[in-house]
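I am attaching a structure below and will ask some questions about it afterwards.
With one protein chain held back, the other chains of the complex are shown just where they sit.
Moving on, here comes chain A:
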Amino acid sequence: MPELLVADLSRWQFALTAMYHFLFVPLTLGLSMLLVVMEGAYVMTGKEVWRRTTKFWGNLFGINFVLGVATGITMEFQFGMNWSYYSHYVGDIFGAPLAIEGLMAFFLEATLVGLMFFGWDKLSRPAHWLVTFLVALGSNLSALWILIANGWMQNPVGSEFNPDTMRMEVTNFMEVLFNPVAQAKFVHTVSAGYVTASVFVLGISAWYVLKNRHLGLAKRSMAVAASFGLLSALSVVVLGDESGYALTDNQKMKLAALEAMWETEPAPAGLTLIGIPNQAEHKTEYAIHVPYVLGLIATRSLDGEVEGILPLVAVAEDRIENGIRAYKAVETLNDDPNNIEAREIFEQTKQDLGYAMLLKRYVDDPATADRATIEKAAMDTVPNVAMAFFSFRFMAGIGFLFIAVFAVAFYFVSLKRNVPRWFLYLALYSIPLPWIAAELGWLLAETGRQPWVIDGVLPTFMGVSSLSATQVIMTMVGFTLLYGTLAVIEISLMIRAVKLGPGARILPKGIGGGTQDTSDQAVPARPRTIQFDK
């Protein structure tokens, strides 16, 4: 029986390091693609300004990229370090996409990224462009494999429990590969990365326009970011995560939780626009209800039912009872692998084995659990409803906002209109929003999956290593100090690089003087709008 405190601490550590890692990932995914577009323009037109533009954004890409790489190693190591039983229990399936990620994607991206920075004078223009493209391809393929791994945690297809090895083993690798949840997550996540980079490029370019600096670079960058961003923002929302819902009981639970829908409603169900979920009393207070909408979105039909939280808890109770039979059969098979009767019971009940392990939070031997304990364990299958409810609403709200922002930006750049100053400020101050949306998305995806680490297969607390709380606290303090310091350094270097602008070398000692760019020292009177077709 694992220690609950260690499990909780390990969850916190994983959440913190993963969310920190994901501060760098979306920008890498998107900016690498934007670099391909910008350098493509350079290769096609041969105009020096495109080369300068590519190198400028490439420099920011590099500052961001290293921390993505550095913090990514933590993610891979942490499964083994803090989630040892998890690693044993699902390594047969979960390890494969991680290893393939290394072989197919990360090698490509990491081997060529050096040439991307240092190969400008060593390679022909098309060859360098190819290198940039392969780096972008590598980072995006990397996301694919990681999301195949994560998608399997949300919807564990193509595998079953083997009582001889006491772990999940792969039965159909193609199912793992073409897991619909993984595919939906991949499209959603990389599009979100493209939006992030587009907002980043748009916002910084807007700042240059506001400061009347580097207008050639800024305008071109805005044009690229506006078109790329509009397409990506539409794709995030339209192709979003929803195709993965309603596949399993637990995905259904996540959907019900993010809508704070306690009971099943007659189809088509209404959508609670906003309200305050009350988990203790199973109701949503101050709810503003819009009829029909949820049923239409979630089932794409008028008569499809969206199941509520409490009916799903009742399903979980049945599955726990069935799971206890599977658990007993596994115990018997453990002592006597040739027991035919136990093997038969196991075959009938194996899909619910994980549910019996929910009881391990309360009793050592699930077979001894009484009715009240089973009910309590079933209620544990409800994730934190308020967290899911609010993170979903803020994330989706930001997503819709970006469609509007990029539509307006696209309107200005494509029609060569004046970009009004209010919009430039809006673009500048929007910079943090995609990061907030991305982190909220992960909070929803991972807390909404609780209490499972592998949906319906392994409860999170069962996956933890046999560590002491002291050990985990030590590493948490270590990570916090290290990551905190690096965050401060990274952001200050980013801001500095943006302030110095393209083509600038580093400053001599004593900050503030000696940039090659003098335009920021003598800012001309600010025009009320900026003519875009200069």
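Odds and ends about this structure:
The working rule: a contact is a pair of C-beta atoms (placed from the backbone, for glycine too) under 8 Å apart; a residue touches a chain by one contact, two chains touch by 3 or more; residues count from 1.
To be clear about the criterion, contacts and distances are computed from a predicted model.
The listed choices are "Aspartyl/glutamyl-tRNA(Asn/Gln) amidotransferase subunit C", "PDGLE domain-containing protein", "Cytochrome d ubiquinol oxidase subunit II" or "Thiol reductant ABC exporter subunit CydC"; the UniProt protein name belonging to the chain that is not shown reads "Cytochrome d ubiquinol oxidase subunit II".
Touching the chain that is not shown, out of A:Thr53, A:Ser430 or A:Thr475: A:Thr475 (per the contact rule at the top). Touching the missing chain, out of A:Met44, A:Met166 or A:Leu415, is residue A:Met166.
Among A:Val49, A:Ala70 or A:Leu137, the one in contact with the hidden chain is A:Ala70. Contact residues of chain A toward the unshown chain are 2, 62-63, 66-67, 69-74, 76-77, 79-82, 84-88, 91-96, 98-104, 106-108, 110-115, 117-120, 122-123, 162, 164-167, 169-171, 173, 334, 465-467, 471, 474-475, 478, 482, 486, 489, 493, 496-497, 505-509.
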